[in-house]
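With one protein chain held back, the other chains of the complex are shown just where they sit.
Right, chain A next:
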Amino acid sequence: MSSTVWIILAGAVLTYLTRIGGYVVLSRFERINPRVEAGLNAVPAAVLTTLVAPAALSAGPAELIALVVAGLVALRGGMMSMFLTGAAVLIALRYLLG
């Protein structure tokens, strides 16, 4: 096998370890400290923010307006309506703004 295949497989093993690692560490404890629980509760919002913030920072007007509109729709509608609205606004503005 080529060295590329070996590197891919090493990357795969390391990635699986990250996917199971937090569980393995946490399952060693009988009870979860309330502060740890508060931290774990914050995980989705914290990580999702880091995936959006740099993209928003480097975005142009079309992307920013699409994000704002999608965010407003998310206050009322479901995931699908906010996603489709955001995509439609983005495509329209990119077409209009060039």
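The working rule: contacts are C-beta pairs under 8 Å (C-beta built on N, C-alpha and C of every residue); 3 or more make two chains touch, one makes a residue touch a chain; residues count from 1.
Keep in mind that, in the parts below, contacts and distances are computed from a predicted model.
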Chain excluded from display, named as in UniProt, from "Branched-chain amino acid ABC transporter permease", "Subunit I/II of b(O/a)3-type cytochrome C oxidase", "Heme exporter protein C" or "Class II glutamine amidotransferase": "Branched-chain amino acid ABC transporter permease"
Residues from chain A at the interface with the omitted partner, ascending: 2-12, 14-27, 32, 34-36, 38-57, 59, 63, 66-67, 70-71, 74-75, 79-80, 82-83, 86-87, 90-91, 94-95
